[in-house]
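Below is one structure; the comments refer to it alone.
Every protein chain except one is present and positioned as in the full complex.
Chains: A, B and C, in written order; residue numbering restarts at 1 for each.
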Amino acid sequence: MAPLTTKDVPVPYGRNFLMVPGPTNVPQRVQNAMHRNSEDHRSLDFPKLGLAALEAIKKVFQCRQGHAFIFPGTGTLGWEAALTNCLDPQDQVISVRFGQFSHLWIDMMKRLGLRPIELDVEWGEGLPMDRMEGLIQNDRAHDIKAVCVVHNETTTGVCTDIPAVRRLLDKYQHPALLMVDGVSSIGAVPFKFDEWRVDLAVTGSQKALMLPAGLGFVCASPRALERSKTAKLPHVYMSFQDHLRSNVDGFFPYTPSVPLLYGLVEAVKMLEEEGFEQVWARHHKLAEGVRRAVRAWNLEICCRDPRLQSDTVTTVMLPQGVDGVQVVKVAFQKYNLSLGAGLMRLRGKAFRISSLGDLNELTILGALAGVEMTLRECGYNGFKLGAGVAAAAEYYQQHAVQARGFTEAMAKI
Amino acid sequence: MAPLTTKDVPVPYGRNFLMVPGPTNVPQRVQNAMHRNSEDHRSLDFPKLGLAALEAIKKVFQCRQGHAFIFPGTGTLGWEAALTNCLDPQDQVISVRFGQFSHLWIDMMKRLGLRPIELDVEWGEGLPMDRMEGLIQNDRAHDIKAVCVVHNETTTGVCTDIPAVRRLLDKYQHPALLMVDGVSSIGAVPFKFDEWRVDLAVTGSQKALMLPAGLGFVCASPRALERSKTAKLPHVYMSFQDHLRSNVDGFFPYTPSVPLLYGLVEAVKMLEEEGFEQVWARHHKLAEGVRRAVRAWNLEICCRDPRLQSDTVTTVMLPQGVDGVQVVKVAFQKYNLSLGAGLMRLRGKAFRISSLGDLNELTILGALAGVEMTLRECGYNGFKLGAGVAAAAEYYQQHAVQARGFTEAMAKI
Amino acid sequence: MAPLTTKDVPVPYGRNFLMVPGPTNVPQRVQNAMHRNSEDHRSLDFPKLGLAALEAIKKVFQCRQGHAFIFPGTGTLGWEAALTNCLDPQDQVISVRFGQFSHLWIDMMKRLGLRPIELDVEWGEGLPMDRMEGLIQNDRAHDIKAVCVVHNETTTGVCTDIPAVRRLLDKYQHPALLMVDGVSSIGAVPFKFDEWRVDLAVTGSQKALMLPAGLGFVCASPRALERSKTAKLPHVYMSFQDHLRSNVDGFFPYTPSVPLLYGLVEAVKMLEEEGFEQVWARHHKLAEGVRRAVRAWNLEICCRDPRLQSDTVTTVMLPQGVDGVQVVKVAFQKYNLSLGAGLMRLRGKAFRISSLGDLNELTILGALAGVEMTLRECGYNGFKLGAGVAAAAEYYQQHAVQARGFTEAMAKI
Partner (left out) sequence: MAPLTTKDVPVPYGRNFLMVPGPTNVPQRVQNAMHRNSEDHRSLDFPKLGLAALEAIKKVFQCRQGHAFIFPGTGTLGWEAALTNCLDPQDQVISVRFGQFSHLWIDMMKRLGLRPIELDVEWGEGLPMDRMEGLIQNDRAHDIKAVCVVHNETTTGVCTDIPAVRRLLDKYQHPALLMVDGVSSIGAVPFKFDEWRVDLAVTGSQKALMLPAGLGFVCASPRALERSKTAKLPHVYMSFQDHLRSNVDGFFPYTPSVPLLYGLVEAVKMLEEEGFEQVWARHHKLAEGVRRAVRAWNLEICCRDPRLQSDTVTTVMLPQGVDGVQVVKVAFQKYNLSLGAGLMRLRGKAFRISSLGDLNELTILGALAGVEMTLRECGYNGFKLGAGVAAAAEYYQQHAVQARGFTEAMAKI
């Protein structure tokens, strides 16, 4: 057969490699769980679904003592729900800006009438613990009502040591609420709501939970729930108290997204079948492969401190002269590969590779090969083709695990 | 074959007859449009979907001049978005309580710090136009900033003549914003945002749009959009201005529910293929059949004024001694039929039959037969079995339409 | 609201009422079980699926001692597989023509080179047991190698008393194989392969098993399996022996329809959850409602002997002047109702209403109401509108069962 010439195509073929840090791939099993007709959300039997969903999400937060709320909405709504249910107008809060998402949360605080103390750091760095300690130490009047931190800055791939923040507050017996944005972390990396004594934690459906966007989750400690009885920032849709009244019987105060509730129950079942510890280990392994690939490409990881490097997203810094916007575009149009773009200050200077959600080694390796071809095409030649894939594959092979009972699982896909 | 005895079953068989006024049946075609993996909501090509969805929902509102917002959320969120984007704290608004949903909206107004003037009527009646006129006429200072009306009270099946409210405001050249809750009406019965000069209209995905719950829609007139630039009720997630900035390029300010956007585009395509006028006519025809059945059962329709009887839901009053809670329970457990319960003041005294969404004559007739068996079982014998079905069938036969080109449509199911 | 005029529509709305005796409605749960990517049918783990499917179909036949084959194909292929695997060219077989399907099977026998003894009866009647007895009694040389009977003639809605045929063969100790076409019966009405000592039974996926067409099933007794080792009618694709060799390890001799195997396992799980006895009782109840409706319409049921009336399909005779072709057409185009047409000799003179598969009372009642409107429209006025529905509803109400634990089931839909 003579080789045929290929030309531009009107349509992409094969599966899109979705490597953005959310929305993540929705497993067929979860897609199918959501594929159903609607049902009456006030029926006699609805509470079984309602209670199952409420129970499932608590497990993800690793929370037994508080309550986890399920809002039709997104993580952004979760931020607002956490703030408006537990704070009064003009309340002072500490917050650190180390990427776009922490920036947007701070912006929200201001627009809601709160007074955030904004701590800025270089993007790529983690929390300035010393400056935070100074503020806490000096706030003897306890004017600071909350410390709001992002667990995993999706912009930079920098993590936060939540237990360290908890210890800081404890050290000074400071009563500020500890609020955590865990949108791109919770479910994928260790997060222990009760054990770490977090007061409010927020996540969304379209990340570690492998669902489409459409649910915002807020987990609240008993202390936060108590606070929500009297907090004065106006809110109705997001009201903890309204939800509590309905949730107790397995209902919701307005029409819930029935398919997403079924999807949530199924997704958490998948995580439990694999085991949460195992899921976290898998995310670590997959991310470590990505990091080894980046180093093999002779590129920098945005997050400088290896101890803070995220297991759900790796932000890759590009050398001068290589345009990050072009990288994302070429990857998408030529290789059907969706990479995360550099955001705000990192726009054009970086791109992001997710290792979050329903992924496995071969998907990561295929994506890394796609990045290699893209980098070449965009003018970066500082590595030998295949070098990144080889580095990751070597690591994956060393840490390979064997799936037992493949079929039981596949039968459910 | 000797007849076999039947006994209670662990599981229901056949399809659930979902006759609650939302969530409504999701057509297979719409279910399939939503059955997909996630995709990058910031990709180069995402705007085609984003713009298609934004365009689609405007058609449903019959709006050309304003902007229609798509929020991950529900109609309740839509209410709050309409209020918080366009009003200041302590603003005075007129609102009429004629069922549970108007009641809840008023409750929200108060909790958000507005000052509603609450007009109460008997449940089953429509707007007290004379009392409203008095208020408008006397408000020479224009302290009243908005008139908030429910287009279709899902509790009672009573409609509102929106053009009449518009005329009332015009008569006194009153500048109050006209806000309409069209959650259980828009898309199913005539609603003309531009022509009727509505300022803010709210609906949700799980009613006439035949989608699962999960999207709240708010349509805003140019005047409302202008007002939203300066309104002072705090809000971020629901911010019109944030959405406008992203929507202009086909994006959203946070992760949208991608499957629901695809579903929305498909659902509106279905409505357009049938034709909006035709969809409205169909809802009228199906509802009229239900009403004729109710009369044949010698029962009262909650909505006394025939001109105000809803084409999307019929609330049926039960005679003394017949328990509405029991009716809903028996219908569900014995006939796999989901009826709407009587709400609040009507609890136990009424039940509701929806004619909203993806239904046809035979589904209604099957449901009516189910109601007849249920009523019998619950002790109501004031009718001859089959009488309601016959009354509806007679009407449907007289108004039968013929589907041309069945296959083109079925090919897409 | 002024009533709106309705006109012909380009597309049907609502769900098609599929009341033909196959293909039947596919439950959402079964549709979802089939919605998956392909998988390697020679993988290490495939046998778990293969064995589960083979086990499942045996339960449907109520067979423990023989083997049930799963062919990619239809019931027609099942007929041919039964014949070619167990007979030699020129073999004599007895067969009764009492409808289109028994006619087609006889036609196949002749084309395959067999010599059927064809017994004809009026359509609407059952097996001529006396004439069959005569043939068996006189065949002392045992030239007759098989007796081939249709269990449920889908054309006429007439059933066969299989145990009576068995007793007939036993009475004369005649070794002919007992072959049964159970395409439109097995799984829906009592059928007991082992207990009745059937030798070969055939069914298909698109009837009681609630799957799409695409699988033909043949159940073979140990005696039939033995016979298949030496039978000389040529066949390869349909070879029992090839399948046996692969099936023993859970494989198939060529690529199986993976989604259909998953669907089969799920469908049988549904039948088992309900209970086979209960499934049979349900079919009887639903069919009895249909029969009562037919009588209330003052129409004749094709099957004259009430003891032989089918619980899966009722053939309704039309009076002179009412065109059956028109009935089917009007029902489809005006009411989105798919009825079975009269076949061959009954073309234009009858139509058929199925009570087979995933149906419930309300679906039947809706369909009956559709038949009533259609009959009116086609010029038959010999009944009062609603009379058939009322007769069926009365029966259904008297025999209503209550579903316990609705939610567990709905959670799986």
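Assume contacts are C-beta pairs under 8 Å (C-beta built on N, C-alpha and C of every residue); 3 or more make two chains touch, one makes a residue touch a chain.
Keep in mind that this is a model prediction, so the values were computed, not measured.
Listed for subunit A, the residues touching the missing chain in the whole complex are 1, 3-17, 25, 35, 159, 189-190, 270, 273-275, 277-278, 280-282, 284-285, 288, 307, 309, 311, 332-337, 358-367, 369-370, 372-373, 376-377, 384-387, 389-391, 393-394, 396-397, 399-406, 408-410. Residue positions on subunit B in contact with the hidden chain: 28, 31-33, 35-37, 39, 43-46, 48-49, 52, 262, 265, 405-408, 410-411, 413, in rising order.
For subunit C, the list of residues touching the undisplayed chain reads 15-16, 18, 20, 22-26, 31, 34-45, 71-77, 79-80, 107-108, 111-113, 204, 206, 212-214, 233-234, 236-237, 253-260, 329, 332-333, 338, 341.
The definition used in the following text is that only the chains that are shown with their structure count from here on.
Compared with subunit A, the chain whose C-alpha mean position is the greatest distance off is C.
Residue numbering shows that subunit B and subunit C use the same positions for more than half of their mutual interface.
Taking the mean of the C-alpha atoms as each chain's centre, subunit A and subunit B sit 34 Å apart.
Work out the mean CA point of subunit A and of subunit C, and you get 52 Å between them. Shown for subunit C are the residues in touch with two or more other chains, namely 35, 405-406, 408, 410.
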